[in-house]
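Right, subunit A next:
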Amino acid sequence: MEWFESGWGLSLVVFLPLIGALVVLAIPKAEEETQKWTALLFAGASFVLSVLLALRFDFGEAGTLQLGTNVDWITAINSNFHIGIDGISLPLVVLSTFITFLSIIYSWEHWPEPHNPKAFLVLILILATGMAGTFVALDLILFFVFFEVVLLPMYFMIGIWGDRNEVTLPVFNITTQMRLYAAIKFFLFTLFGSAFMLLGFLVLYFKGGRTFDMLELAANGAEGMLGSGLAVWVFAALALGFAVKVPMFPFHTWLPDAHTAAPTVGSVLLAAIMLKLGTYAFVRIAIPILPEQSQNWAPVIAILAVIGIIYASLACLAQTDMKRLIAFSSVGHMGFVMLGIATMTPIGINAAIIGMVAHGVITGLLFFLAGSMSHRYHTREMARLGGNQKLMPIMGAILGFTAMASLGLPGLAGFWGEFMALLAAFSPAAGLSTTLFRTLMVIGAVGTVLAAGYLLWMLQKVNFGDPKDEWAGHEFHDVDIFEKMAWVPLIIAIIAIGVFPRIVFGATNDAVIKLVTSAFGG
Partner candidate 1 sequence: MLQLLTNANTLILATEEGGHAAEALSDGGLLASMAWLIPVVPMVAAFAIVFYGKRMPYKGWDIAIAVMGFEALYGTALLLAHIASPIAHDFQVEIARIGSMPIEWGWTVDGLSIMMYFLVGVVGFFVFLYAKGYMEGDIRFTWFFASFTLFAGGMLVLVSAPNMIQLIVGWELVGVSSWLLIGHYWEDHYASSSAIKAMLVNKAADVGLFVGAIIVSMSVGSFRFSDILHAVEGGAAEAPLLAQFAFWGGLALFIGAMGKSAQFPFHVWLPDAMAGPTPVSALMHAATMVTAGVYLVGRMFPLYLTDGFATEVRAVIIIIGGLTLFLTGLIALVQDDIKKVLAYSTLSQLGYMTAAMGAGAYTAGLFHLFTHAFFKALLFLGAGSVIHSVHSNNMSDMGGLRKTMPWTYRTFLVGSLALAGIPLFAGFFSKDEILASLNYAIGKFSTADGGSSVATIVLILAISGAFITAFYMARTVMLTFHGEYKGQAHPHESPKIMWVPLVGLAVPSAVIGFMNWPGLTSTFTDVVGGRAVRVLDHHATEFDYLMLSFGLTAAVAGGLIGMRIWGPDKETQAARDTFRIPLLYPLLENKYYIDDLYMDGVIRPIRGPVARAINWTNGYVIDFVVNGAGLLARSVGKVVYWFDQRGVDGAIHASGAVTGAGGGMLRLLQTGKVQQYAILIFAATVILVAGLVIWF
Partner candidate 2 sequence: MILGQFIILGAALFSLGVYGVLTRRNAVLVLLSVELMLAAVNINFVAFDTYARDVTAGGQIFSLFVIAVGAAEVGIGLAIVLLIFRNRESANVDELDLMKL
């Protein structure tokens, strides 16, 4: 197993899906079964290997980067193929391979129009490589490459398989198809942020010791070399790039459109994993490399995070489209994650990571449900739904369960992230204003009430009451076997993390403590 632990295992986790994509590409278009099995095999292998990695992972040394490698890549700019995982990235790597695997299972019989499973599977697999790669990269250029790799497949996924309804832009009165608008908005918005991010990386390289290696940059005190005048702007550029991806208020508007327009699996992957790339980057890049600026900017981030919580919850209350409501709720949940990060304390960052994982499984499941329901009802308008609990009892029960998890019911996964973020806000890192953060704590707690409100009202509209007359005589198929296979693992994960949070905290805590100590001393 020597080879496995010296970077090959990790590389396989990352690149197996890409190889799978190439293999699927080589299979003739007509042989759909072969394509599906191939894709499943590669995604499954990647998942199994990531679990094996977790088993080989030395939790006693969760703070050190393990199982990685560092080989020359682009020697001209001193950029290396440097990968590795510590307690912070491990849960996220497993999450990404897990969700990818389930997405392929779910897709088995649920192909969005215009069909073409081959292309769809190829895109999912490429996405998988990009997502897993982002979580293991320890070199800024490598990170950037993976970070951008996910864009294009998602662009095509939304643009080709997305929602074909017409949408009219307010004010400008331009009418276009939802999928086209959402895809281009998603792509450009993210690219806009990435441009600034790359700029930040380049400044770090040229002024911070001519290296792209995250560990070296942090260890060499790149921030000191930059000087505070420049560091402010470098942090701002990086933060902008990450914030768009998170997304933080006010850079969030691509999210509701992209999630609503994307095909089910696209929404799931977007919500469950892609949003975490931004928050992960804050933890992995911004804080270790630019600790002082992180502290300077923390109040701004925290305020935006809390605005995001309240804003998104209120916006949810106004939604009539179920999928859009869930999309907006993501903005609120990521607000809690960002609030946790902004406290710059071990508790807060722990909260952020478990919040990411929990949001991944919970909102992923919610999007699966929303997709399956709109597939059956051919509408997502909540006003037309109702009595779902009667028409499809199991689906309704799972929706109810997931909504409870989403509103942060203690004992389920969502609680830890929210509560611990608030807990951390009570005593933020030294140097941050306690008054401000405690006020934000109370406002954030109010956000949980609003979250309960929109989710409960959603359940009332969708699940309860009697079915509308228009559905009389329709035959509805309750949850099918592929849906069960994709959802039950998620339900188990939600309960397991809720009851036994050590599943995540056990890996993260030491790593986070080490990260905070090395960034801020003490």
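On the choice of candidates, all candidates are chains of the complex that A comes from, given by their letters.
Operating definition for what follows: a residue touches a chain if its C-beta (ideal position, glycine included) is under 8 Å from a C-beta of that chain, and two chains touch if they have at least 3 such contacts; residues count from 1.
Here the structure is a predicted model, which is why all the values come from computation and not from measurement.
*Asks:* Given the candidates 1 or 2, which is the one that touches subunit A in this complex?
*Replies:* Of all the numbered candidates, the touching one is 1.
*Asks:* Could you list, by residue number, the parts of subunit A that touch candidate 1 in their complex?
*Replies:* By the definition above, subunit A touches candidate 1 via 169-172, 174, 184-185, 188-189, 250, 253-254, 256, 311, 314-319, 345-347, 350-351, 387, 389-390, 404, 409-411, 415, 419-420, 422-423, 426-427, 441-442, 445-446, 448-450, 452-453, 456-457, 460, 463-466, 499-502, 504-506, 509, 513.
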